[in-house]
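One protein chain omitted, others in place.
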Amino acid sequence: MSAVYALYSSPDAAQRAVNGLYAAGIAQADVVVMSGEPFEAQPFAHRDSATWLWYIACLGGFVGLVFSTWLTRMTELAWPLQTGNMPIVAWWPNLIVIFELTMLGAILATVLTLFVTAKLPGRLPKLYDPEVTNGKILVGVENPSAATLPALERALMAGGAAELKRS
Amino acid sequence: MAHKWGMAVDLDTCTGCGACVTACHAENNIPTVGDEQAARGRAMHWLRVERYWEGDFPDVRLKFRPVMCQQCDAAPCEPVCPTYASHHTAEGLNAQVYNRCIGTRYCANACPYNVRFFDFFNPQWPKPLHLQLNPDVSIREVGVMEKCTFCVQRISAASIDAKAEKRELKDGDIKPACVQSCSARAMVFGDLNDPESEVSRLSRSPRGGKLLEDVGTLPKVTYLARQTQV
Partner (left out) sequence: MSEASSRKLSDDLLRPLLETSWRFYALVAFLGSIVLMGLCTWAYQMYMGFGMTGINNPIFWAFYITNFVFWIGISHAGTLISAILRLVNAGWRRPVTRCAEVITAFALMIGAMFPIIHLGRPWLFFWLVPYPNSRLIWPNFRSPLVWDFFAITTYLTGSVLFLVLPMIPDFALVRDRTTGMRHKIYGALALGWQGTPKQWHRLESAMSIMAIAIIPVAVSVHTIVSFDFSMAPVPMWHSTMFGPYFVAGAIFSGIAGLIIAMAALRKFLHLEEYLHPVHFQNLGKLLLMMSLLWGYFVFAERLTVWYGNESAEIAVLRVTQTGSFAPLYWTMVVVNFVIPVSILSIKRLRTIAGCVVASFGVLVGMWLERFLIVVPSLGHKYLPYSWGTYRPRPVELLITASTFAAMCLLYTLFAKFVPIISIWELKVGEQEPFETAKERSARVLGEARP
């Protein structure tokens, strides 16, 4: 079997199960948790929360800024056409386009990074249960070794799950 | 020094006859839109004679003034065109490039003089009227803006001739259609950068003023004030 898991009705029960799995010697990265909504209160929800997303968004904005400054200035100098009494490189109007493309750069960088780090689009893994979207929280381990299996099962049941599942 | 084309119109001499308007139509292939479209406000007179009546009969006073594109040095129609169809040339003209125009009509809104016109339909010249078309001027299709160009085709032709004959352009060499046809010789065209040209002299006249000067467009047409009352 490739995974063992259990479903819990409350986030506290899921946290107990996760703690039990850690005590049984499973590394943090190997414990799989899935839920139909994000949770704030429990520590298990704060795994993997370190992210560079904010910096990447700023970087994307900077890229947009540089690109738009270059684009407006380059195009105005490439074919210099006099309009009104304005200078050929007109900074006030250019600032508006620069602002818009800066924000666009930040937005696109954010979305791209989200997709990459959340591994979207991706295939649904073998370890998944449709009950997750029904309000249950899934806690499990993929590819458990035969030796640790009994300890795992005890930890999962101690959390208060109704039953153990395998996939 | 580069030329800076300008005009002067003597409102005292102008009789309001409208020959200039007709000549402009003929020279620049301006379509007549028909009575129904004209009633809806779509007549295309690149040059028009504006008329204002003041007072009640029998003390009516009449003011009239030929108004064409003022070729403003600070033209509000130029920065707003998204495709550079309206821009300023090195000789001071406001150029309208028909091929680049996509018809946003922003330039017409920005123009305080209302001298920009839109082709609402494809112009028609039923035979034999097509024979009157001037081959030096392109026909505009539906959806583009057009306006007075100071007869740029005549300016170009005269400049090319002068260059070919290796001589300078003299004052009076170039006459736009309106200037040429004015029976009272009220309109003058020339180089404002040449201090000796007649238009330069007239622009310095104490009778001289500009239309809507306070809007800040820096127009290049000087109107010499009328001194007699009609």
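The chains carry the letters A and B, assigned in the order they are written, with residues numbered from 1 in each.
Basically, a contact is a pair of C-beta atoms (placed from the backbone, for glycine too) under 8 Å apart; a residue touches a chain by one contact, two chains touch by 3 or more.
What you are looking at is a predicted structure, and each value in this text was computed from that prediction instead of being measured.
Taking every chain of the complex into account, the omitted one touches A, B. Residue B:P79 is the one among B:G6, B:P79 or B:P219 that touches the chain missing from this view. Considering A:A3, A:L59 or A:M103, the position touching the chain not shown turns out to be A:M103 (whole complex). Set against the missing chain, the residues B:V9, B:L47, B:A108 or B:V152 yield one that touches it, B:A108. Subunit A residues in contact with the hidden partner, per the touch definition given at the top, are 9, 32-41, 44-49, 51, 53-54, 57, 71-72, 75-76, 78-79, 81, 83-84, 86, 90, 93-94, 96-97, 99-101, 103-104, 106-108, 110-111, 113-114, 117-125, 128, 130, 132-136.
Across the interface with the omitted chain, subunit B contributes residues 37, 40-43, 48, 50-52, 67, 76, 79-84, 100-106, 108-110, 112-114, 117-122, 142-145, 212, 215-217.
Operating definition for what follows: only the chains that are shown with their structure count from here on.
Averaged Cα coordinates give subunit A a centre that lies 64 Å from the centre of subunit B. For subunit B in complex with subunit A, the residues that touch the partner chain are 73-76, 78-79, 81, 84, 86-89, 218.
The touching residues of subunit A, when paired with subunit B in their complex, are 79, 81-86, 90, 93.
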